[in-house]
Structures are given as structure tokens and as C-alpha cells.
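First comes the structure, then the notes that go with it.
Every protein chain except one is present and positioned as in the full complex.
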Amino acid sequence: MVDELRVYQGALIAVYVIAIASIILLTGYSGQVSLGHGALMAVGAYAAAVSRIEFGIPIVLTFFIAVLAAAIGGALLGAAAARLSGPYLAGTTLALAIGLPSLANQFSILGGEQGIFFDVGFPPLSLGEDFTQYKWFFWIAALAALISMWLLQNVLRSRYGRTWRAGRGNEVAAQLCGVNTARSKILAFTVSAGIAGLAGALLSMTIGTVSPSAFPLALSFSLLTGAVLSGISTLSGVMIGAVILVAIPELADVIAHRLGTSESVTTNLPGLIVSGLLILTVLFVPNGPVEQHRARTAKHLASKKI
Amino acid sequence: MFQFINTLLIGITSGAIYALMAIAMVLVWRSTRVINFAQAGMALLSTYFGYEVMANFNSFWIALPVAMIGGALFAAFIEVVFMRLLVKHSSSGPIASVAPIIATLGLLGVIRAVVSMIWGGQDLRIEAPLSNDGFTLAGEVLVFSPMKLLTLLTVLGLMILLSILFQKTNLGLALRASAYAPEIARLSGIRVDAVRTLGWALAGAAGAVAGMFQTVNGSGTISPDSIEFSLLLLAGFIAAVIGGLESLLGAVIGGMFLGIVISFILIYINSGLFFIAPFIILLVVLLIRPQGIIGTKAARRA
Partner (left out) sequence: MKAMNRRKLLTASAVLAVVGLAATAIPAQAREVGVSPTQIKLGMTLPMTGAASLGYNKIPGAAKAYFDYLNANGGINGRQVTLIVKDDRYVPTEAVAKTNELILKDKVMALLAPLGTANVKAVAAVVNPARRGVPVLFINTGFSGFADAKKYPTTYPVLPSYIMEAKIMGEYIKDNFAGKKIGLLYQDDDFGSDALAGFKTAGINFAVRVPYAAGSQTAAAAAGWITKFKAAEADVVILFGVSSATSAMLGVSAQLQYKPQWMLGSVGGDATTIKLTGVPAGVLFNAIGFSPVPATTDMKDEYVKLFSDIYAKAVPGSPFDLNVLLGMNTAFMAAQALKAAGPNPTRKSLIAAINTKGASFQNSALVPTNYSKNNHVGLTGYWVGKYSPTGDLAPIGGTYVAYTTDSGSGPVVKSNYKRPAMPAKGLPN
């Protein structure tokens, strides 16, 4: 009853929810910028696929391996990042985003440019004949998103979350309070990377292959965009950004058809809308719609009190 | 023997163009403390201006200044309309330090999309003013031509001019003061906002030169997705960072260093490492010297 395309898009939204959440943690809570989370997603995806192909590991475990591998990568990156700040960190993660996926060409086990298959298998027959592959993907991705978001929300509310926010606000003050900011930052990177790795494995599941071109620079930028649109400092709006990212190509298509424009306009409209949205959001709603709404209600309440 | 010389020459010429982009990025950083990821996009747009001139007047020597002026004006426009708005709206909150970066990324996307819509996705030719045929030395043809020589001289010339501007003129002093201590500069009567815009304009002009020369030294064609411009984006930024972000000399050294090392990696090790090499170089440099080749430790904290 639900169109195949919508199911596929639903799975993508779930993937983006997880990926955007990883950025919210790292940038919104811990104040570190990463332009290369696409690469960390790739690490998770490749780990999952290789473990499945080479070692025949059961599917559920491959996702855990994805998280672990990406988390290790994140820890290494975080350790290096602790010494860098601002533009230097941004630059390193940018170069990582471009360079890491193309490493796949150098090791044959990683399958090169065309990648390796990541097949989660068919849905169990108990779900019926008509239960298509894409529905199966959607179920797995949506469940993974629900579970991981619940876990993440708890982590962010815990003392780790508070430590991250303290370090972001004023690093020196936090240190004076006894917070080991370097360790806290590395932890943020590790957890964020692990989450991104999960998203990467899920993304590859929907495509069916893991290849360098599944994780282009544009992906890292999209994640950042989605995080800003969601409200980078809070997890609550994470679905907003994910839905917008998936909806844009559709929207652009509809607009382009209405206007009856040329090929070059149609191909570029999605990019234009996403980038434009990003600029507008950063300019006018920098803390995200959720925070903006909250701030406005708070002001409203405060004025009422008086 | 000649392989070594040619590798070096290839590295120097591509490095010169990276140096130009790095100069542009350092100019923006020094005047407004922003990393402008859209710099390559602005360079792309300026090069399209140059293409329009070439298409109508068929002279590179007219196209280049027009591209530079166009680039400068566009950059100034962005600074006035865009960046000032940005600083006003997001100087607090978790996103303060990253907002300008993200905004310039968005700008890059917008420029690319609009350029693609106006001029289409196909390759457009820009004829080089000088020959690209290699010089001959001792019977071997070198990977160095009149065009490449011109590129090198232009980069050096621009660097010298800009350095003189920054170090020896009052305007240069105003530029430096507005970046490091805007409040004090204002108190001294410097129109800080105007000076900052000028910094962006200079960067826009430098980027235009980089874009024009990258095109005529390469395939001779531009397109919104051309590999050359993607490379310019990445290499310009990495070169600026490697050079330390603080001085124009650092930008040039960073650019040359990057160009030469990449060239040697590709030719002597493996030409399939095209996309990985810049990353490895950046990582190695930052691990050894996080402040870049010329930068000072204090500057990094900005």
C-alpha cells in the first residue's frame, strides 16, 4: 500500500537521522567541527561489509562491528584533533573526507572503485511473500534509529553530555572545574564516530554495495547542513533535518516541472536549494528552529511574568 | 634525470596556482578571521566572467583584468551583504565559531549551482595567450612552456606587490590592524568595515587570477564540475593551512611545497594516489608542526 519509493526514502531518513545526530553530538555539544563525517561513515560501512564477506559474521553483529571500527577511527582522529582547532581541524577533516574513501582503491580487499557487496539478506519468510527488500531495509534502519537515538539521548543527558557542553562553552573554565577537556573531546569524537559508522553501514545496506563514491564530500556537507537545519545544539529536531535532506530532490523536481525549465536548471536545483537553505539557516536561525522556538517562548513567558 | 626535472617543473607550476589560491584565503583570514571555503567558487565565477570576455573580444589580456575586477567586486559584495550579516546574527551560541565556515560552504554550493544553471554543464574553451608547447633543453622537451613561465612570474609578482602593500603602506597597516585589533583600529580612525571589504576584494582578484591561469594551463576548458576547480578548492585550503595562515609568504611556500610534493608522489610512487596525496601531506605537516610551516604557536589559537 505504501509506495516502494516512499519506503526507500523512509529508510534514507532513518539513516540521516543517525548521521545527523552524530554531528549534533560532536559540533553542537562538544564544539568541534568535522567536515569529514562521510569518511567515518565509510569506515563503518567497509568494516561491516568486509566482516560479512570475509568472515561470514551474522548481520546484527556486523552493525556492531561498524560502530566499533568507526569509533576506533574516531578516537584516533580525536586524538589528533585535540591538538588542532578551528580551521586546522576543519581542514584535516575535509582532507580526510576526500582522501579516505579513495584508499579503497589501494587495497583489493576493499574492492576498489566499484566497491564490495553488502547484502543483509532477504526478509525472513515469516513476514510474508510481499514483504519487499526495501521494506526490510526500512524496518532495520528505523529500528536502529529509534534505539540509537534513545541511547544517545540518555548519554547526552548524563554527566558526559554536561562535560561536553562545559568544554564547548569555555574550555579554560571547564578545566578549572576539574574537567579533563582533552579526554572529553576525544570521547566526543569517539562516540560521534561510532554513531556515524552505524549510519554508514545502514546506508550501504540500502544501496547494497560499499564503494568510495557512496561517501563523497557532498555527503559530509549534507550532514552539516542537516545538523544546522535541525538545530545543532539539541537532539530533538534531528528528524527535521533528515526529512528536509531527503525531501529536497523531490521538491526541486516538482518545482522544476512546474516551471518547465531546462535540464541544467533541474539538475542543479536540489543543490541550490540545500545550499541556500543552509545559508539562510545559519544567518537567521543559527541555533536551529527548535532552540529558536524555545527561546521565543521563554522570552514570551518571561515578559508575561512581569 | 629529465624525469626528475620534469617532475619538479610540473610541481612548481601547479604549486604556483595553489599558492595564488592560498594567498586569497590568507587575505580573507587576515582581514576577517574567516576561512572562506567559497573562494574556489568565486574563482570559478570570475573565470566565467573571463570566458564571456574571451567569447566577445577574444583577448586574454582584456579577459584577465575583467575577471579580476569582477572577482573583486563579487567578493566585496559577499563581504558586505553576507559576512557582516553573519557576524551580527551568530556571534553567540554553539555555532559561533563554525557559522562562518558553514555559511561559506553553503555559498560555495549556491555559486556552483547558479553557474551551472547560467552557463550549463558543458566545457567552455578559453584560449591561452601564450604557447603551451614545452621548451627544449639539450634535445629533451621540458614540461615547461611560455605559458607556464608567465604563470610563475605572475604569482611571484602578485606576492611581491601584495607584500609591499601589506608591509610598506598605510593601507596595509590598516588591513593588518583591522584584523588583529579592530577596536583599537577603529579608535585610531580606521574605517574597519571598509578595510575588511577591501581585504575580501583583493582575495577575490587573486582567486580570479588563479582560476584563469588554472584553466589555460590545464585543459583550456571550464565547467562547473571540472576536476581542476575541485582541486583548487582543496589545494588552496591545504596550502594555506600548511603555510600557517598568517603570512603571504607562508601561503606561497605552502602552495609550492604542496605542488611539488604531490607531483613527486604521483610520478615516483603511484599516479593513482591523486586524491589521497593532499590529505597525507596535510596530516603529516600538521602532526609535525600544527601551526603550519611558518605559523607561530600563538596564532593557532585564534
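In this document, chain identifiers A and B correspond to the written order of the chains, with residue numbering beginning at 1 in each.
Definition applied: a residue touches a chain if its C-beta (ideal position, glycine included) is under 8 Å from a C-beta of that chain, and two chains touch if they have at least 3 such contacts.
The shown structure was predicted, so the numbers you read here are calculated from the model rather than taken from an experiment.
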Touch with the omitted chain, as defined above, among B:V81, B:I118 or B:V141: B:V141
Absent-chain contact - pick from B:L231, B:L248, B:V261 or B:I281: B:L231
Option from A:Y16, A:Y88 or A:F138 whose C-beta touches the chain left out: A:F138
In chain B, positions touching the absent partner: 2-3, 6-7, 10, 13-14, 121-123, 125, 132-134, 141-143, 145, 217-221, 223-228, 231, 263, 266-267, 270-275
Missing-partner contacts on chain A, residue numbers: 1-5, 7-8, 10, 14, 17, 102, 105, 112-115, 117, 122, 127-133, 135, 138-139, 142-143, 145-146, 149-150, 153, 207-209, 211, 213-214, 216, 234-239, 263, 267, 290, 293-294, 297-298, 301
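Please note the rule applied: only the chains that are shown with their structure count from here on.
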Centre distance in Å when chain A and chain B are each reduced to the mean of their C-alpha atoms: 30
Chain B residues touching chain A - in the complex, by the definition given at the top: 29, 35, 82, 85-86, 89-90, 93-95, 97-99, 101-103, 105-110, 112-114, 116-117, 120-121, 234, 237-238, 241, 245, 272-280, 282-283, 286-287, 290, 300-302
Touching residues (chain side chain A, partner chain B) in the complex: 27-29, 31, 33, 35, 80, 83-88, 90-92, 94-96, 98-100, 102-103, 105-106, 168, 221, 224-225, 228, 232-233, 264-265, 267-269, 271-272, 274-279, 282-284, 286-287
